[in-house]
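One structure, as structure tokens, below. Some questions next.
All protein chains but one are shown in place.
== chain A ==
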Amino acid sequence: MHLNFQMTDNILVASAFGELDHHSASTVRDEIDETMEAFQCRHLILDFAKVTFMDSSGIGVVLGRYNKVTKKGGRIFLAGCSEFVEKILYMAGIFTVVDKQKSVEDAICLIKGQEQLQMEVTVSGE
């Protein structure tokens, strides 16, 4: 498995390619955490559109990133999950805490829209 990273403002998009299992999970976890840290990203979008296989190791990866990102006040989204990947994540109740979107673009729109709204609330509150 390998990862591609893209940055939009303070959002990191991590696109995963290949098979996510116990073996690849440790690299995926470390690479995402290091990149989030290095570029001081606030929000994270996990793009799983090109994940060809995933077992329960993926649950740990998603939950772990959820804990880290939300601790710093950021938001996390899953994008492009196949039906099978969704099935496994659903078993662990991931979608009760992590939002999923069809595409990365949809997730970016949501994060940006919400930040805009927060800014307006702050401005009008002054």
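Rule of thumb we're sticking to: a contact is a pair of C-beta atoms (placed from the backbone, for glycine too) under 8 Å apart; a residue touches a chain by one contact, two chains touch by 3 or more; residues count from 1.
To be clear about the criterion, contacts and distances are computed from a predicted model.
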item	value
From "tRNA 2-thiouridine synthesizing protein A", "Cytochrome c oxidase subunit 4", "Indoleacetamide hydrolase" or "Anti-sigma F factor", the hidden chain's UniProt protein name	"Anti-sigma F factor"
Residue of A:3, A:63 or A:110 touching the missing chain in the full complex	A:63
Residue among A:9, A:55, A:105 or A:120 that touches the chain left out of view	A:55
Residue ranges of chain A at the interface with the undisplayed chain	19, 21-23, 25-26, 29, 53, 55-57, 59-61, 63-64, 84, 88, 91-92
